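Removed from the display is one protein chain of the complex; every other protein chain stays in position.
For clarity, chains are labelled A and B in written order, and residue numbers in each chain start from 1.
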Amino acid sequence: MAFVEIQQVQRRIGVLQILKGIDVSLEKGGFLVLLGPSGCGKSTLLNAIAGLQPPTSGDILLDGESITGLHPSKRDIAMVFQSYALYPNMTVAQNVGFPLEMAGIAKAQRDADILSVAKTLQIEHLLDRKPAQLSGGQRQRVAMARALVRKPRLFLFDEPLSNLDAKLRVEVRAEIKRLHQQTGATIIYVTHDQIEAMTLATKIVVMKEGAIQQTGTPAEIYNRPANMFVADFMGSPPMNMLAGKVSADGRALVPDAEPGSLLPLPHVLAPGQRVVLGIRPENIGVEGGSLRLDLPVEVVEPTGSDIFLWLRFGTALISARLAATESPTVGDRLSVALDMARAVVFDEATGGRID
Amino acid sequence: MSLSATAPTRMNRIVIYGLLLIFAAVYLVPLFVMLATSFKTLDEIRGGNILALPAQPTIEPWARAWGSACIGVTCEGIKGYFWNSIKMVVPAVLISTALGALNGYVLTKWRFPGHRIVFGLMLFACFIPFQSVLIPMARVLGQLGISNSTAGLVMVHVIYGLGFTTLFFRNYYDAFPDELIHSAQMDGAGFLTIFWRILLPSSAPIIVVTVIYQFTNIWNDFLFGVSFSSGANAPMTVALNNLVASSTGVKEYNVDMAAAVIAALPTLIVYVVAGRYFMRGLMAGAVKG
Partner (left out) sequence: MPSPSPSARSRLQDWLPRLVLAPSFALVLVFVYGFIVWTGVISMTNSRILPVYNWVGLDAYARLFAQPNWWMALKNLAIFGSLYITICIALGLFLAILLDQKIRIEGFLRPIYLYPMALSFVVTGTAWKWFLNPGMGFQNTMRQWGWEGFTFDWLVRPDMAIYTVAIAGIWQASGFVMAMFLAGLRGIDSEMLNAATVDGASSWTIYRRIVIPLLRPAFLSAVIVLAHMAIKSYDLVIALTGGGPGNATELPSTFMYSYTFTRSQMAVGSASAMIMLMGIAAIMVPYLYSELREGRK
């Protein structure tokens, strides 16, 4: 049995199903990211694990024991909140020491623990300050220190980076990753940011409307999305989606956007079936590839490291990602290569991937 | 807000300042008259002008009002009643504020089914006309053996102040992030520890507002005082009214005014020292939610 087992967890408020029977497991030392748009139930699931919002049914096991009925304080779980939830009237040291104090640990031991965790997070110089005197990034560190100091069995993070500016977010993200590698802690982390999920997770759970869409490693989720929702949610710009009908020989797609062309499919399908072909922008380039198309350039978006192009394909626009060394101009016709081996096909009716 | 783009003419400004100053004078006249009269001799009052400064200022009326003016059958001034009011106000304010803080905490951070109804009923209780509870209250105070006592008035003021104190703390704690409570729960703190260690240390502003509001209301109360106390046990406002309304002997207007100023002094001092909080209390009492 895995270290964390979430079994058939449901939560209902009136007739509203917030969680529709969630099953997740996580090994000791793993980093699980719950990913999804707002309202998908990821925070509710996290609160259920924390004990702040008990599930209506189902069971949550930690290290083989059910914790579903336990009070939050009895679960040996620490949590870093989105707003950091630092106690405004206490100094940093008092904040970090609070869980130890509640656990009845003697003052001398507490002070030693506070100092050691402060060193790890490089906040020793802040220990006498009040939260109001700290910057966003410093508050973030204090919140992590308060969670870390208890040496809990499980860490929960609820969108911990969403209140930081873009530059700081990247720094703290790396810091969290370093802490995970250093301490070997088991972490469950909630975010709506797919980059955070990709960079941090050993395992991603993509959620939508209270149900799991896909569980897997970051590479699996990105390269082999289980359905169109996951495909669209991961990656920026999102995967290009071309709906159409399978040709008579079953080997190509007749796209609705440009019925005059044939796009070869990665595998043979039933002729006449309605499907959606997905191909990521980085799988469209100027060289290589299995399919060449000559398309007019409509928009050029240089980002510094790359160039995103929007190409006209019949009634659709297709995004492509090129190296910054290329210099296409708007109005040009560009010969692009599509790596059809990396394309994914979905059933248009169900949205599920077809292999 | 201000209309920066439409620069008023000089004439406009003079009219605006003139109007504002005239109104300020009008609002100040009654206070000025009270103070001026309280320092005049009775002779000067009979022959003189109510708006004139005292010709021969005297503190004699103040001394009489405080120590020897006749109220009812005794002639010991208002000092005893002033202390009655203090003895009534201090415990009533402290108890009602403490209960209001706990109620506000429960109603925002430990919600239970029906919390909205409970709060609604407590809120409406702030606004009932007290005439609708006077008769039963008089009976109950009699049966408890605390009618005509400071303890009885303290109880009455605590009960009928609870609605407001609960409202103040509820609105304040409502804006207090729930995540702090959740975090403290996960850190192992219980109901009372969270209140004592996390919420209360951050509650100074609302405590000040509530204490000032309750102090002003209870000190200024007349209806409960006149209904449930009499004679030597009456609070300041009742004694002032008895002093002014008494029709026996020579009417000493200067003593009346000195007594009125003394009765007004505590709340006026609070207003001058902590006007900002005083206003916030009034606003909070006027705007619910």
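The working rule: a contact is a pair of C-beta atoms (placed from the backbone, for glycine too) under 8 Å apart; a residue touches a chain by one contact, two chains touch by 3 or more.
Predicted, not measured: the structure shown is a model, and the values here were computed from it.
Novice: Just one of A:L70, A:L115, A:V300 or A:L317 touches the chain that is missing; which is it?
Specialist: A:L70
Novice: Return the single residue from B:I86, B:A151 or B:A264 that touches the missing chain.
Specialist: Among B:I86, B:A151 or B:A264, only B:A264 touches the chain that is not shown.
Novice: Which of B:I59, B:C75 or B:L192 sits in contact with the chain that's absent?
Specialist: Answering carefully, the residue with contact to the hidden chain is B:L192.
Novice: Touching the hidden chain in the full complex, which residues of chain B are there? Just list them.
Specialist: That gives, for chain B, the contact residues 1-6, 8, 13, 16-17, 19-21, 23-24, 27-31, 33-34, 37, 45-46, 49-51, 99, 102-103, 105-107, 110, 112, 116, 118-125, 127-137, 139-140, 159-160, 162-163, 166, 174, 190-192, 216, 219-223, 226-227, 237, 240-241, 244-245, 253, 256-257, 260, 263-264, 267-268, 270-272, 275, 278-279, 282-283, 285-289.
The criterion applied here is as follows: only the chains that are shown with their structure count from here on.
Novice: Can you check how far apart chain A and chain B are, centre to centre, with Cα atoms defining each centre and the answer in Å?
Specialist: So the centre of chain A lies 56 Å away from the centre of chain B.
Novice: Please give the residue numbers of chain B that touch chain A in the complex, ascending.
Specialist: 177, 179-180, 182-190, 193, 197-198, 201-202
Novice: Of all residues in chain A, which touch chain B in the complex?
Specialist: For this pair, the touching residues of chain A are 47, 50-52, 71-73, 75, 77-79, 81-83, 85, 87-90, 98-99, 102-103, 146, 150.
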